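The complex appears here without one of its protein chains, the remainder shown in place.
Chain lettering (A, B and C) follows the sequence in which the chains are written, and residue indices restart at 1 in each chain.
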Amino acid sequence: MSGTSYDQIDVDHHVKIYLRVFAALAVLTVITVAVAELHLAPGWAIALALTIATVKGSLVACYFMHLISEKKLIYALLILAALFFLFELILPFVTENNSLHQIL
Amino acid sequence: MAESEHHDHDHHHEELGFWRKYVFSTDHKVIGIQYAVTGMLFLFFGFCLMMLMRWQLAFPGEPVPLLGKLFPRGLPGGVMLPEFYNELGAMHGTIMVFMGIVPLAVGGFGNFVLPLQIGAPDMAFPRLNMMSYQSFLIGGLIMFGSFFLPEGAAQSGWTSYPPLADIAPSGQTAWLIGMVFLITSSLLGAINFLVTTIQLRADGLSFFRLPFFCWAQFVTSFLLLLAFPPLEAAAFMQLMDRVAGTSFFLPSGLVVSGQALEVSGGGSPILWQHLFWFLAHPEVYVLILPAFGIVAEIIANNTRKPLWGYKSMVYSLIVLGFLSFVVWAHHMFLTGMGTTMSAFFQTTTMMISIPSVIILTALILSLWGGSIRFTTPMLFALGFLPMFGIGGLTGLPLGLTAPDIHLHDTYYVIGHFHYVVAPGTIFALFAGIYYWYPKVTGRHMSEFWGKVHFWPSFVLMNLIFFPMLIQGMAGMSRRMYDGGATYAHNEGVLYLNKVISFAAWGLALAQIPFILNLFLSLRKPKTASANPWRATTIEWAAPSPPGHGNFTRPVAAYRGPYEYSVPGESEDFTPQFEPAKAPVAAH
Amino acid sequence: MHWFLRFPELASEHGARLDHVTVLVHILMLALFIIWGALFIYMIFRFSQKRNPKADHDGVKSHLSSWGEGAVALAEVILLVGFSIPLYSERVDDLPPAEDSVVVRVIGEQFAWNVHYPGPDGVFGETRVDLVDLQTNPIGLNRDDPAAADDVVTLNQLHLPVGKPALIYLSSKDVIHSFGIPEMRVKMDAIPGMLFPVWFQPIVTTEEMRQRTGDPDFNYEIACAQLCGLGHYRMKGFVTVHTQEEFDAWMAEQQRLKEEAGEVDDFWT
Partner (left out) sequence: MATPTVVPIDKIIPHTVKPREDTGLNNVKIGIWLFLASEVMLFGGLFASYILLRVGADRWPRGEEYLSIPWATANTLILIASSVTMVMAWASCIRKDFGKYRLYMGLTVLGGLGFMIIKYIEYTSKFHHGYFPSTNTFLAVYFTLTGLHALHVLSGMIVNLYFWGPGAKMWHTEHERFTNRVETAGLFWHFVDLVWIFLFPILYLL
């Protein structure tokens, strides 16, 4: 958002979007809960729940955090962070041989 | 923070009181000095701990002379207890890494030099800068204070592996809390450095005109920013394990001294190691990159020619930064890793050695065709090169799993990394101190005593650390309270323990000229000009020492950072901040 | 080519290859250090201010250094692919078949190594945490389990026959230890809650090694390599490598002792 002078921002348009996003988020929240009540197979349940969460997260990031119209530098930064975040998520999967649970 | 209305009457043009000026200052130069002095004090403290350890290693079980009365807890009757030895080891490592080198190299040099080199009036967030220092100080004091806990300081190694660390006495809790403060400090610092470098560069100072030192700080800050949080998460979890009785790192059914441990279990000790090394491998590059930066500046200045291969050095730096996040498990080869995983981490480890080779080669080749001045900073910078060479090269066998089976957790590892950090980074830091001292204080340090400092230090460092490689090859494990005397296979190398210890104490003596030089030079008259080394980078455009807001005139960059000995120029240096004499046609 | 590295005595089958890789890496390191170092020293003298008062703006023009860096990379690739990866993969993945090896469990504790042999029946008796008793039953062996009847448990004494793979399953009761026998070139962490196999084939008996080193008291030692608390430095075990006959005799002796002692274990040393 920064960069554009504040006088040029069409606030009313923004506000309209915020309200729509709010509605979408609320609906998606209800859907996540409803889906969880279905007790799907774990794989599907996880995939679905995380997909919905990702959609919700993206909405927050894109509209509330104005990522949709952000500067290149911020994108570069976030791509970097995302990359390292992925490195981090390799972490549980490089732990082999983690199967024995009793000591003796 | 008292709004001190204290007025100076001795005609200093200052409206800031003593507290605001020296203690709660937001001036990057003051904060840099605070960081550097605190860092040096901690280095000195870590050094003292090490000398105590070396007594025990050289003369296992014999009472330490003089000190017995002072530390009745750890040295009853002067004889060191094994617990106390472990405390010394863990705290030596922690203090040197997190409270010595990082604050000095990044907090000190970074804070003082970086804004000056990019022509900025200060850091982007001065108040955050102050908080960063204060957070460091609190963390440091907690760590220091933990020695006075009834059961002493942390004693599970600087790596704090659980379950040992989970069931260790309360010093470990202090260690964790201290770490959280230190991490917070580094995060705040890193954000500040990054924003400063991105936003406050002077006109014309494009990224590829940045001095190499700035690049090194820039990449270092990224490492700090992105590698520290996982350790923070791990520290929280270990704290929960210790305080709230969780079992993040404790598997079910532990039996400690014949007693079943009353915890829910289900955790994984390996998890800590992953999170720790995810930080700690990038962390070791945090220790070395600023050193590269300092050495590069000094080499360019003292050879009177540009750095050779500046661009490839910068690219190597960036690649190094990236790769440092995917090699962490080379510290964990012997934790039951399978072929695939170990092959992956071996390969990345070998890959990461290549950018280091490129940087080192470029630094060495920069000497070619130069006109080398053997000033004290240059001596330390030159000493750095082969020392880092030995340290880096000994990393190679450790990075290959097969040799690592034999070498893991032996003194070979100790030798490896001390070569990189002690005659490596510490030498670079000494070089930097001698180099920027005139800028910081307006005074010169004595060249003669500088050389008296360098030569013995150089010899003794090698006498300390080379024998460690031999001991390690013989199979001597690290963290041995009796220096490995229990084991028959160490017999042939035990005599080296004494050699090393005497060399270490000798090294202490060799620092006396430095300490005296550092402090006594402060009493000399301020004779340093703005640019005593006839250097090209922008920090030398500011007066020595720089005042409030740093520069007395607007600065901009007109060329690359190291335009030394430009053909056709009358002087052998063409500062970055001097406009071209005969203006070239505008583009 | 071993002279310049001070390795401990060598007593395992794979050890020679491990040493070989180590030597190769060190040759690479030495070569680099000498070449770069020679260049470095030459330049320090050649380009001192005295000899070269005026610096040359451009410096080196050749691109030889890229070749040098390329060569380093190539050497590393060869070390990786040709030596280290295959050797390590054999260590962790090509476990010898249990029937051809001596299978032993080693359980670390602060500050000792418990060694558990399955006995002649080749089956380990059940061990349970709730049966652990520091003095009489450190590994919680369930003595009512028929498979446990002939199990042999020793403290800090690992007996192995020469020339036969020893397959050791490592774990720990309390904190992380590391099981290392320098002469055998093995080392592996013993982590509570995890079970890692380690294997090696001893090729020199203790007796032979005593002759070779001229030290009548020589013993192979298990050295704990991971900081495990205040007694880490003295967490030492012994490995005795017998001939097969001696080993069988030792095992028979243990069985006899067991019978004599009935339920009471008196072989803790």
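Everything below uses one rule, namely that a contact is a pair of C-beta atoms (placed from the backbone, for glycine too) under 8 Å apart; a residue touches a chain by one contact, two chains touch by 3 or more.
Values in this document were obtained by computation on a predicted structure and should not be read as measured data.
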item	value
Omitted chain's touching partners, listed by label	A, B
For subunit A, residues in touch with the removed chain	1-3, 6, 9, 11, 14-15, 18-19, 21-22, 25-26, 29-30, 32-33, 36, 42, 45-46, 49-50, 52-53, 56-57, 60-61, 64-65, 71-74, 77-78, 80-82, 84-85, 88-89, 91-92, 95, 98-99, 101
Footprint left on subunit B by the chain that the document does not show	13-16, 26-27, 120-122, 124-126, 128, 187, 190-192, 194-195, 198-200, 225-234, 236-237, 240, 244-248, 263-268, 271, 274-275, 278, 548-549
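In this text, only the chains that are shown with their structure count from here on.
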item	value
Subunit A and subunit C, separation of their C-alpha mean positions in angstrom	47
Inter-centroid spacing, subunit B versus subunit A (mean Cα positions, whole Å)	37
Chain centre separation (subunit B, subunit C; CA means) in Å	33
Two or more partner chains touched - positions in subunit B	251-255, 268, 270, 336-338
Multi-partner residues of subunit A (at least 2 other chains)	97-98, 101-104
Subunit B to subunit A touching residues, read off their complex	198, 222, 226, 230, 251-255, 265-266, 268, 270-271, 274-275, 278, 325-326, 329, 336-338, 341
Contact footprint of subunit C on subunit B as seen in their complex	81-83, 86, 89, 155-157, 161-164, 167, 251-258, 260, 268-270, 303-306, 308-309, 334-339, 342-343, 346-347, 350, 353-354, 357-358, 360-362, 364-374, 382, 385-386, 389-390, 393-394, 396-397, 400-403, 405-410, 470, 473-475, 477-482, 484, 486-489, 492-493, 564-567, 572
Subunit B-facing residues of subunit C, complex	5-9, 17-18, 21-22, 25-26, 28-29, 32-33, 36-37, 39-40, 43-44, 47-49, 52-60, 65, 68-69, 72-73, 76-77, 79-80, 83-85, 87-89, 91-93, 109-110, 129-130, 132-135, 138, 140, 173-176, 178, 180, 182-183, 185-189, 191-194, 196, 215, 217-219, 221, 223-234, 236
